[in-house]
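With one protein chain held back, the other chains of the complex are shown just where they sit.
This part shows subunit A:
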């Protein structure tokens, strides 16, 4: 039998005990086991900051061996009714129409206190005498009621088996939610950084913001991202000394819930509940990456990964000061840049690193800075506006800001339109095309750069010096470096002008 850990607490004491369980058990059965082991009645079982009801099977909680449950013990052995309502469908008598009634029952107490259950029905209410809950999870149970008539003081005792009348007595709501949970369980998507290194299913966990104890009950369930990310949900910390009232939510990867790992939530990865098709491959997967454009375009995760990869290696991300260096909807919609860079982790560590490198470069250039052109350096420098000669703080290389060449005296003849100059050839760890893998290893690449210079289909952008490869097409080039975007002529290697257009557009 698998074992789980049970942390228990009440006003006076607390502790931890191992409990042997079966995954097929429901919570009620678990409570019975706890009762027999502790000699105390569990009042509430708390899982993920939420009280779990008796019908829930342990399997559906995705528990694994040595999972942890929190348990609040009742102060007295007979817990009183709490007002958890369950809707019961079916009529209590064959003569009455079949309709819903509220049955009040102490969810946590189960069979321990049948007096907590009563059914109200048009001036009459029923209180159970005995009950047998062994079929509990199936929603069919058998108990006899004592019948009270409200409008008279006379109490006629009717001991009858309600379920004989009904034939079928089902806990409708809980059954439905139980089934839908089984077929299409909703879950959060997270990026598991430490172990899986991929997008996985996330487990939402809650702890006390104050003492970080998981002994915490929520006042209400979170229902949206704001609830989870903001400090809006309250509750109470059950830990003996702590008075914490604010909930702190965090995520864990479902594949290894016991490990302390970083799993960052991916807000834009959502459950595909309406069978929406990926706009790229037209598949309809369980999960989608949803963009924040007005059309809410969505792609499947493999297509998203490839989309990010292709655009990253081609340096086609866009830099916007409010969002940073990011990518928008693949249909090209405006205002659709991904705001949380965690989503880009799907491309793997190496490319993700490169993304940060590009982003840093774009930032430096956008701020009017320059990137050191020394071989193997590429350090960002944000110099004063008047300085022409700049010394890199990282490698002490001194260079001319205007031509990005070695420092020289006199007036500089050459001027790049983007002062910063992505000195691509010398830039550490940078790549404009995927096939050009600059190591970032500090190795001297002057030989390689010589090869490029000789290759006729590679030239430097006259605006920012970034190497550009032309693979067919016309001579009208638009630089893809975010801050540059210069339109220039492949033949003249100057800014695109009317003459180029009329004379050698497609030579």
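Criterion: contacts are C-beta pairs under 8 Å (C-beta built on N, C-alpha and C of every residue); 3 or more make two chains touch, one makes a residue touch a chain; residues count from 1.
To be clear about the criterion, contacts and distances are computed from a predicted model.
J.: For the chain that is missing from this picture, which UniProt protein name fits: "Ubiquitin-conjugating enzyme E2 K-like", "Ras-related GTP-binding protein C", "very-long-chain enoyl-CoA reductase" or "Exosome complex component RRP41"?
T.: The record for the missing subunit names the protein "Ubiquitin-conjugating enzyme E2 K-like".
J.: Can you work out which residue in A:245, A:262 or A:280 touches the chain that's missing from view?
T.: Touches the omitted chain: A:280.
J.: Looking at A:3, A:232 or A:310, which residue reaches the missing chain?
T.: Reading the full complex, the residue touching the unseen chain is A:310.
J.: Please identify which residue in A:207, A:297, A:315 or A:397 touches the non-displayed chain.
T.: Of the listed residues, the one touching the omitted chain is A:297.
J.: Mind listing the subunit A residues that contact the chain we can't see here?
T.: 279-282, 297, 299, 302-303, 306-307, 310-311, 314, 330-332, 472-474, 478, 501-506
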